[in-house]
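Missing here: one protein chain of the complex. Every other protein chain is in place.
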Amino acid sequence: MTDLHFACDYQEGAYPSILKRLEETNYDHTPGYGADEITASAKERIRNACAAPQAEVEFLVGGTQTNAVVIDALLNSYQGVLTAETGHISVHEAGAIEFCGHKVLTLPSSEGKITAGQIDAFASAYEHDGNRDHLVMPGMVYLSQPTELGTLYSLQELTAISRTAHAHGLKLYADGARLAYALASEENTVSLKDLAELCDVFYIGGTKCGALFGEAVVIPDPSLIPHFFTIIKQHGALLAKGRLLGIQFDELFRDDLYLKIGASAVRQADEIRNVLSECGYRQTLVNSTNQIFLVLENSRMKQLASQVEFSFWEQADDNHTVIRLVTSWASKQEDTEQLVRILKTL
Amino acid sequence: MTDLHFACDYQEGAYPSILKRLEETNYDHTPGYGADEITASAKERIRNACAAPQAEVEFLVGGTQTNAVVIDALLNSYQGVLTAETGHISVHEAGAIEFCGHKVLTLPSSEGKITAGQIDAFASAYEHDGNRDHLVMPGMVYLSQPTELGTLYSLQELTAISRTAHAHGLKLYADGARLAYALASEENTVSLKDLAELCDVFYIGGTKCGALFGEAVVIPDPSLIPHFFTIIKQHGALLAKGRLLGIQFDELFRDDLYLKIGASAVRQADEIRNVLSECGYRQTLVNSTNQIFLVLENSRMKQLASQVEFSFWEQADDNHTVIRLVTSWASKQEDTEQLVRILKTL
Amino acid sequence: MTDLHFACDYQEGAYPSILKRLEETNYDHTPGYGADEITASAKERIRNACAAPQAEVEFLVGGTQTNAVVIDALLNSYQGVLTAETGHISVHEAGAIEFCGHKVLTLPSSEGKITAGQIDAFASAYEHDGNRDHLVMPGMVYLSQPTELGTLYSLQELTAISRTAHAHGLKLYADGARLAYALASEENTVSLKDLAELCDVFYIGGTKCGALFGEAVVIPDPSLIPHFFTIIKQHGALLAKGRLLGIQFDELFRDDLYLKIGASAVRQADEIRNVLSECGYRQTLVNSTNQIFLVLENSRMKQLASQVEFSFWEQADDNHTVIRLVTSWASKQEDTEQLVRILKTL
Partner (left out) sequence: MTDLHFACDYQEGAYPSILKRLEETNYDHTPGYGADEITASAKERIRNACAAPQAEVEFLVGGTQTNAVVIDALLNSYQGVLTAETGHISVHEAGAIEFCGHKVLTLPSSEGKITAGQIDAFASAYEHDGNRDHLVMPGMVYLSQPTELGTLYSLQELTAISRTAHAHGLKLYADGARLAYALASEENTVSLKDLAELCDVFYIGGTKCGALFGEAVVIPDPSLIPHFFTIIKQHGALLAKGRLLGIQFDELFRDDLYLKIGASAVRQADEIRNVLSECGYRQTLVNSTNQIFLVLENSRMKQLASQVEFSFWEQADDNHTVIRLVTSWASKQEDTEQLVRILKTL
């Protein structure tokens, strides 16, 4: 077994201050379901970080759960959700959205992204279809920042999507499972405040960004989803000891930690990208966050696999494979340097 | 605010060895979704504790979630679940079972329990109803051990229920949210091994019994629920960093900790029950686990509330209220002694 | 086999003018899904009969279907429907409401009815429950006119229910599967206009009241349910050749036929009730519509069964059975006279 781990960004535990705080508060007695003061503090910090003083903030446990709960809460029973065909809700959630009764309406995607133009075209086609009453009505747009492929929506792109969606009466929801790595990217132009202004709902990922688990749902205008708490409970998504989530996000948003926690991961990913570029490796697409998609001949892939843990992404052709290397907030500089040395001599 | 907390059994964090283990393993790199070795060890310990070497064990995050996932997995799409009208799934889960499409079929309950006779009568009535094809077909029985009211099914009662259910083709599922307090009760006659022999599925509660969160689902005969992992994912109930659950249950089942962890809570509850009995307090029902249901005149209730945190249970009449006192694995002997003193002089 | 049929009110086909009109229009070419002129005429006639000129009227095929579609359309995803425990949706629809994700919340009923007081008490208890976010939120009230037991809500009762429901933010929906028999009853005080004023939605039953099949849903304020057409389609409840429903209701509402079509059935039921009363038969409850519930010794029941077709209702005790006799718009006076003769000498 190798000691170099670049397979994904949820292999480690939590940022150390989180574990420390769990320990300090272990015997505190607090009311359940997030009605405690630490959770209140965490929510206030997130509202401040998003410059959204009226926002409702609720903490859920995981990403698929959050997507299912938010989408079911935002849509009317007969509506569907628009997404890139590569979107997580479309391919990797075992039908969790359909389980709630909603169709996932897919758009072709380029580098994991969809455009305002595509949304406009889809919504217009629906509106002008003489048989639209027999179709699934699009009710919202789902996208992720960064995307499944590590790419970023620019502020301009997101603004256009937001305007277009709203012009067609569609809600906009952003999945921020890896949001810390977007915020830490030099190319990023979308702030938390921008997300709060442009999205109807978005979530700030904890699981992949320094927490043991947990995602913070932000609803800038809470009147949009009455009884969200009950919807969470109905979906089996309410954590009894809610303060566990409060503690984690209170730490992640203390002194703007969340804005910085992805920096080392992105910097290390950049180092890897640099050597790949220098050595002439083929990447399927180059992004500026913490994921790297690399095409290798099968023989070299096997050689690399004996030294480094990575993820298989897809078969490129009979002789080549696309693999994924991922860094995280916990990746060690020395491991990255070791990986770089290996890549140079592969 | 008072410092005496007897409101519920999920106010504190985790048993100390769990936090220690989380710390020790924090930077380990393990595969996600429970495919790690710690989780494998936890499962094996539970299989051993249940004397169920073939059992599938899966870890979920919370109780309502576990009930929804298991019940949806056990039932065919057109079947409903039989339960006491006081059952948690019937009253306190915000419709999580109906959300999955299943009707909750209620039976009157005595002290929180249902009987083999009731199940037999219900199932027979269904089977003999000429219009049964227009009714919801009962597919399983849900009960909890201990019940919502802290009472216990005896081995004899549970054996009769299991036989009756199976004779009618119904599955039997036991909710063990507070199972540690049943196992620690002197009156208890139902072991983990008994549960594994009598139930088609049961869960061993962690959240209220020493874990930060988590419930261990035990399926003695795994062929009963093919693709249970996918069902968990579909319900948004799959934890990315599965080892967090593995760690907690590996600790809870190290050296039979789970069998002992409820003992101090039950002993302290007994001390409280004794003084209530001595002083002539009225209890709505006396059980042998960690919950106490007490009827107080409203004026005395207010007096008590100024010194002790408890839960409001229900209005008994215009002048009396039923309150609930609960002890937990983390309750301190000195707090209980202080409560006893207060009750003596109230 | 007997030739006297009093088992139910959906054994026969359709009122003759309906069959005639089906024949006359058989080769007409009309657009599908109810976009034809006959359907438009039927809707207009119903709006006039209900004095509800703005109402949306939609035609569905059957009663359970209508209940499921309307309830799902009226409720938010996390809400439940309040009904008498004897309500059709609670006991005889195979879980069709839960299939749509909604809990059926039951109230004890007296003679098949519920009261404004019960609704007020339930809704108030919910509103004042400190844990209400963990409960199913009541979103509407379901009742039927006449009830499953043939009894009628008076205008005063229905007005009180409507006010109470609306005061608590609950919608009111009336199931009129047998509405023609209510409208034809001498005791009836609730007109179609009253229903349109007091209910958020109600349906005018066709299947049991002269049509081959079909129920007319009336939504006095259509803004209450946007995209109802799509909801119908999503539930698989949209009839391709919509004009078949239009034709039937256009005939049923031509010259106020629907207001009169139940008269002969009620008159014949009255004749039966009179002889039962004269001869000292025991009725479980006496109503003024087209259903009669009769307690018979088992031996007499068998004797009657050899001459008359009726329905078994329930076992009263070891020696007695409750049976149901039902008349319909198609019942023949001579058959009723024959039945009366038999009852006199049984």
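Here the chain labels run A, B and C in written order, and each chain numbers its own residues starting at 1.
In this text, a contact is a pair of C-beta atoms (placed from the backbone, for glycine too) under 8 Å apart; a residue touches a chain by one contact, two chains touch by 3 or more.
Keep in mind that what you see is a predicted model, and the values were worked out from it rather than measured.
**Student:** Which of these, B:207, B:234 or B:264, touches the one chain of the complex that we don't see?
**Tutor:** Looking across B:207, B:234 or B:264, the contact with the absent chain belongs to B:234.
**Student:** Touching the left-out chain: which of A:93, A:148, A:175 or A:309?
**Tutor:** A:93
**Student:** Using the touch definition up top, pick the residue from C:178, C:235, C:273 or C:324 that touches the left-out chain.
**Tutor:** C:235
**Student:** Considering the whole complex, not just the chains shown, which residues of chain B touch the missing one?
**Tutor:** 72-73, 76-78, 101, 133-135, 137, 226-227, 229-231, 233-234
**Student:** Determine and list the chain A residues touching the chain excluded from the picture.
**Tutor:** 78, 80, 91-95, 98-99, 101-104, 130-131, 133-136, 312
**Student:** Which chain C residues touch the hidden chain?
**Tutor:** Within chain C, the residues touching the omitted chain are 5, 7-8, 10-14, 16, 19, 22-23, 25-32, 61-69, 93-96, 99, 207-208, 212-213, 230, 233-241, 244, 309, 330.
Quick note on the criterion: only the chains that are shown with their structure count from here on.
**Student:** Which chain has its C-alpha centroid at the greatest distance from the C-alpha centroid of chain C?
**Tutor:** Result for max centroid distance from chain C is chain A.
**Student:** Provide the C-alpha centroid distance between chain A and chain B, rounded to the nearest whole angstrom.
**Tutor:** Chain centres of chain A and chain B, defined by C-alpha means, are spaced 34 Å apart.
**Student:** Roughly how far is chain B from chain C, going centre to centre by Cα mean, in whole Å?
**Tutor:** The separation of the two C-alpha centroids amounts to 42 Å.
**Student:** Centroid of chain A to centroid of chain C, CA atoms only: how many Å?
**Tutor:** Centre-to-centre distance between chain A and chain C: 50 Å.
**Student:** Which residue numbers or ranges of chain C touch two or more of the other chains?
**Tutor:** Where chain C meets two or more other chains at a single residue, that happens at 78, 101, 133-135.
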